[in-house]
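Removed: one protein chain of the complex. Kept in place: all other protein chains.
Read from first to last, the chains carry the letters A and B; within each, the first residue is number 1.
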Amino acid sequence: MSAYWNDVFGGAKSLAIGLSITAREFFKPVITMQYPWEVPEIPERYRGHIELVKNEKTGKPKCICCGMCMRSCPSGCISLVGKKPEGEKKKVLTKYELDFTKCSLCGSCIESCNFGAIRFSKDYNLASTRKEDYVFDLLKRLEEQG
Amino acid sequence: MDTSIWRPIIYLVCFMAFAGLNAAYLGWCERKGAGRIQRRTGPMEVGFHGLLQPLADGLKLMTKQLLVPEGVDQILFRIAPILAMIPALTSMVVIPFSDNIQGRAVELSVLMLFALASIGMIAILIGGWASANKYAVISAARAVSQNLAYEIPMLLTVITIVMITGSMNLQDIAMDQQGGFWHWNIFRFDKSIFMPVSFLIFFICSVAETNRAPFDMAEAESELIAGFMTEYGSMGFGLFMMGEYLNIVVGACLTTILFLGGWSCPFGLFPGVWWFLIKIYILIFTFIWVRWTYPRTQVYKLLNLSWKILIPFSMVNLLVTAAFIKVF
Partner (left out) sequence: MTVPIQCRPDEVFVLNLGPQHPATHGVLRVKLTMDGEYIVKAEPVLGYIHRMHEKMAEAGSFAQFMPNTARMDYLHALAYNHGYVLAVERAAGIEVPERAEYIRVITVELNRLSSHLLWWAAFLLDLGGFTPLLYAFDDRERILDLLERITGSRLTYCYFRFGGVYNDIDDEFIAGTRDFIKRLRSRLPRMYHDLVTHNIILIKRLKDIGFITPEQCRKYGATGPVARGSGINYDVRKNEPYSVYPEFDFDVPVYTECDSMARYMVRMDEIEQSLRIIEQALDKLPDGPVKAKKVPKILKPAAGDYYAAVEAARGAFGCRLVCDGGKSAYRLKLRSPTFSNLSLFGEVAEGMLLADALAFMGSLDLVIPEIDR
């Protein structure tokens, strides 16, 4: 019998405590972020899709077309082409494509690069209805960044 | 009584407008209330602070295809949502909002309200059965057992009130409690010392009767998807939702009239319809508040609560009241 009364009174008390907690929360300020109107601060190490790094002196990409990133990628999402223009010793990057549909942002490519030629971008507003939109031409992106 | 043709028409329009407005905007209140309790904002985008959200939702529901799945009981499937809405609307007729605002003064209005409330339960049963969905059938069975279990303590507490007042007319019951909160049935300690408990029992039962969380056995989204509403889309779903909110309004009105003195002011000043509205909205807010605080109960625990706690308590209260009335 005492268990019964315990259930009734103890239960009622626990329910009242629950109500008092939610009532207190009711009057506290909102903690959510109104996303499209407010934008979160992106941390320094945020891993967006990769992008090429520009050589500040020459204005050209730092990439020397060694293809290490291509080989280290677990999903094979990087494809790059380098050509040797006539009369020059070094290869010049002509095409650098990232298939973002396969990328898992592990950072293997960046670690494998000995020249610091690629880095993570901070793009996160990526939405599209077409698959082709996620094959990024990073060389073009670099040019557009100016 | 005024026999002019205008009076019923004006009442009809006003009550329908009141019911429709409540059915639409309680959804908004619920979402806002839930948002604040969870420290979110709730709807914000459609109109100022999402005030046009019910309109947008209504438009969306109305423009959707009224899908009737194959294999359902064609007639019953269509009747159920209407049946959920109509009794709740009809209940509005007999509720006295003030001493002179009442659709129709029915002598046995308390009885009529409970009869109508039972039809709402039948709507869930029909909807669940006709859907030909296993989850919906389970939900329908749950709803019936739950409603049966909770109508008993509810009616027992109502009998207490009827004994105190000596009338089954809501108008009389409310008139009996005029003038200050010490006249309200909830604080009538001269009739029974358990009246506040009785009020609590009635409130719990009305939460259970309207199938609201934590007693939403019929809807139980994490067990039964959406219960009896699983197969309903478009306005069929909309009518069920509106019926649910209207039932809440009716439940709050009934609680106010039976226990909180109807339209009487707590301090005996300016009684009127505004006090009635303030009281029912406080009760409705409590409905929302309770829903967003507790986890859901389980079917048998729910029935245990009714049979082992609520019914004995209300029975004791009934006997105590009867004894008090006899003695004093």
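Methods note: contacts are C-beta pairs under 8 Å (C-beta built on N, C-alpha and C of every residue); 3 or more make two chains touch, one makes a residue touch a chain.
Everything numeric here is computed off the predicted structure, so don't read it as measured data.
K.L.:
Touch partners of the unshown chain, restricted to the chains that are shown, please.
P.N.:
Result: the unshown chain touches A, B.
K.L.:
Among B:Asp57, B:Asp216, B:Glu231 or B:Glu244, exactly one should touch the missing chain; which is it?
P.N.:
If we include the chain that is not displayed, B:Asp216 is the one touching it.
K.L.:
Using the touch definition up top, pick the residue from A:Val39, A:Val81, A:Cys106 or A:Leu126 that touches the left-out chain.
P.N.:
With A:Val39, A:Val81, A:Cys106 or A:Leu126 as choices, the missing chain is touched by A:Cys106.
K.L.:
In the complete complex, the non-displayed chain touches which residues of chain A?
P.N.:
7, 10-12, 14-15, 17-18, 21-22, 25, 31, 43-47, 72-74, 104-108, 111-112, 120
K.L.:
Hey, which chain B residues sit against the chain that's not shown?
P.N.:
These residues touch the chain not displayed: 34, 37-40, 134-135, 138, 141-142, 213-214, 216, 220-223, 225, 292-301.
The definition used in the following text is that only the chains that are shown with their structure count from here on.
K.L.:
Please work out the Cα centroid separation of chain A and chain B, and write it as a whole number of Å.
P.N.:
The computed centroid separation for chain A versus chain B comes out at 49 Å.
K.L.:
Going by the contact rule set out above, which residues of chain B touch chain A in the complex?
P.N.:
33, 36-41, 44, 289-290, 292-294, 308-309
K.L.:
Would you pull the chain A residues touching chain B in the complex into a rising list?
P.N.:
Chain A residues touching chain B: 4, 8, 15, 18-19, 21-23, 25-26, 28-32, 34.
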